[in-house]
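Here the structure is laid out as C-alpha cells; the discussion comes afterwards.
All protein chains but one are shown in place.
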C-alpha cells in the first residue's frame, strides 16, 4: 500500500445480488480461489438485499454500517446498473478503510465524511479474470481486486491513480427550512417498518416538536414506551429522527406521511 | 470465567433483525472491532428471520438449534421489543454454553433444559459503547459483551451476579389431555410448510393414531412415503410430531387444523 493502512483480513459485502442466486457465493469463492490459501479472510455480509439497481439505498446502508467495522476493513459494495459500461471500477482508501466497487455514487458518504487519502481506478487488463463477463464484475473484476488487497499487493501495481474530484457523489435531500422548523424527507425504511428521516440529532435544538401529518407525536427514547398503535418519534441508532410504532410497522400505517419539526 | 467453561470462538446469532438492513453486519463488525485481532471468531447465523418482536418464535428456534453446537459456543439472541427499557441484558452460563441477550424469555428452553451454572446482568456502564443508542443494543451493548467473552475477560468484571430466579421464563402450551389421548397445538411452521406440534416422542405410547380435523392420517417415517397430496404425520428432526405433505405445504392446505392423538 502507498498509505500506511493495511487490510486486516475483514471483507464486508454490500450488494443488490440477493440471496436466491449463486452470485454472492461465487464472488466469495473467487476471492478464496485467488488467495490460494495465502490469507484467511473473514467475510461479513452487511446486506445483499438492496433493491435491484438502487444505488441510493446502497449508499445509505453503507453510511449506516461502515464506521463500526475494524480498521483495515475492505468494503466491497456492488450496486452496479452500469456494469460493463464506461463507469470506472475504483478503490478508495480512507484513513481507516478500503472501499472497492463501481464509481456511481455508492461511496458518497465515506467520500464526504471520511478522510479520503487516495483513489484508484482498477486496471481491467491487470485484474479481469476469465470468463471476462460484461455483466458480473463482482466475480471477474471486483473479487480479484479484493484478493489483491488481502494479499497486500500494492494498489499502485494494479490500478491507476484517480483524482478525488472524479468520485461520483450523489446528493441526498437535507431537511427543508420552514417558518417554524423543518420539513423532513424519509431516507430509509427498515424491516421493522421504522421510517428513518433526514433529520439528524446534530440539527436538533433543545426543544422541538414532531408533527406527522399535522398531528404532534410523542417523542420517546425507546420503542417500549409507546402505547398500542401510538405513533412515536425517536432518534434512531444512526442518530436520525425516526417515526415508529411499538411492535408494529409505521410504514404500513402511514403512507407517504408529512413529517415536520417545529422549534419551540 | 468463574466456571470452567471457556468460549472457543464460535458465536451463533439468532435475531429478528432480518437481512435487508445493515443491523446484522454492523453487529458483527463491532464484535471484530472490539477484538482488535486478539481472537478469530467463527460466526454462524442460526436465523435472522424471526418475525419482528416474536419472542416465542425466537425461544423455539433456539431450543431447536443450540444442542448441536460445540461446547463453548456463545449464543447471541436478540428479539428485543423492550430494547432500552428496564429489561435486563443478561449472560447465562450453562454447562456447555454461553447465552447473551435480553431477559425476556428468549432463553426459556436452555434455562429449563440445560444446567444453568451462573447468571449475570451486564453492567451497562462498563459495556455500552458510543453512540449509546436506546434502540440498537445489538451494536452498542451485546456485541461488546460478546467480544469480552471472546477475549476471555471474566464475566464478573463487567457484569453483576443475577439469581436464577430472576430469569424470565415463557410458558409454552403442553398437549391437552382428552378422554382418549391428547389435543395438540402447533408450535412452529417451517419454510416447507410443515406443522410442528407440541407432542414429543417422549410422550408417545407404543400405539397411537393421529387425527387431523377428525380424520386419521397415516404415520410415516419419511416425507417420501407420502402419496400426492396425502396428509402425513411423522416425528420431526426435533422429536416433535409434525404434520406434512410430501413435496407440498401442509400449512397452505390446512388452515388452523385440529390435531389429536388417540391412544389405542
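Order as written gives the chain letters A and B; numbering starts at 1 within each chain.
By our rule, a residue touches a chain if its C-beta (ideal position, glycine included) is under 8 Å from a C-beta of that chain, and two chains touch if they have at least 3 such contacts.
Nothing here was measured: the structure is a model prediction, and the numbers come from that model.
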Only one of A:36, A:157 or A:202 touches the unshown chain, namely A:36
Across the whole complex, the chain not displayed is touched by subunit A residues 17-26, 28-30, 32-33, 35-37, 40, 43, 52-53, 81-85, 87, 131, 133-136, 139-140
The missing chain sits against subunit B at residues 8, 10, 12, 14, 19, 40, 42, 44-49, 61, 64-65, 68-71, 73, 190-192, 221-225, 234-237, 239, 242, 246-247, 249
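In the analysis below, only the chains that are shown with their structure count from here on.
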Taking each chain's mean CA coordinate, subunit A and subunit B are separated, in whole Å, by 30
